[in-house]
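What follows is one structure encoded as structure tokens, with my remarks underneath.
Here the complex is missing a single protein chain, while all its other protein chains stay put.
This part shows subunit A:
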Amino acid sequence: MTTAPASGTTFASVDDVVTRLAAVGYLASESVATTVYLAAVLGKPLLVEGPAGTGKTDLARAVAEATGAGLVRLQCYEGVDEARALYEWNHAKQLLRITAGRDESWDAARTDVFSEEFLLERPLLTAIRREEPTVLLVDETDKADVEVEGLLLEVLGDFQVTVPELGTIRARQRPFVVLTSNATRELTEALRRRCLFLHLDVPEPALEEDIVRLHVPGIDEALTTSVVRVVAALRGLPLKKAPSVSETIDWARTLLALGADRLDARTVEETLGVVLKHQEDVVRARAGLDLDTLARRA
């Protein structure tokens, strides 16, 4: 059983997670803090799912910053393969090496070109070989093909990689792994089983207010409250794209820049485009919040 803690990225307690993440600008909810703490202590990868814009990627950034670890990021996309994720050989350099040393024996040349010098590390190998504390972020795992998940299984299960020419490379320290997914594709059960699971949803109103205050310094208390309330109401409507936390922050910034000190129907109507990204949603929101009637009455 693999129980070694992720070295270098340990926290003393759940409260410690909250304080240290807050210090680097990430306000963690109870569930986020608990799960991060467990992932660090149990040394298990953390699979974070949830709608876009709720801070999945930012969580990895924050953990790295809070623990002084380096952040290694593998951005997944359709067609990402072993060569992009793990390692590849620097063919051009190998050719140069061979042409440069024409007189040497075959054996010398052969062993030479498959050495460290010609190895191009990609994120997974980098994370495993780093001596320093490391946070490995595998972003948008659901975008990658199923084959890559197989690769991840090997790497995340044993934290080792086999390069045929060099032998097995074992992790010197266990990186803190964060996988994110928007659930556009079902991840395999095998991968899910190896991870702790965190569903990151939009935060509770009180937490969201704190987040807005943190990111938009100088904003009025009352305005913050009403922004968060209106956004909560918008999320209750059947929209194509419900506003995420980042949109709440954008909106608060816009309102601050416009010099609005309170949020009335007219202001909401004029700035709705900052929060909603589809024209149909804007129409639906105006109907849903009775903005037209309210604005006319005002």
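Everything that follows uses one rule, which is that a residue touches a chain if its C-beta (ideal position, glycine included) is under 8 Å from a C-beta of that chain, and two chains touch if they have at least 3 such contacts; residues count from 1.
The rule is simple: contacts and distances are computed from a predicted model.
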Report the protein name recorded by UniProt for the chain absent from the figure; options are "Fused MFS/spermidine synthase", "Putative fatty acid desaturase", "ABC transporter permease" or "VWA domain containing CoxE-like protein".
"VWA domain containing CoxE-like protein"
Would you indicate which residue among A:L74, A:V135, A:L198 or A:V212 is in contact with the undisplayed chain?
A:L198
Which listed residue (A:E104, A:D264 or A:D292) would be found touching the missing chain in the intact complex?
A:D264
Tell me where the left-out chain touches subunit A, residue by residue.
1, 3, 14, 30-31, 34-35, 37-39, 41-42, 44, 49-50, 78-79, 146, 183-186, 189, 192-193, 196-199, 201, 226, 229-230, 232-233, 236, 238, 240-241, 262-265, 268, 289-291, 294, 297-298
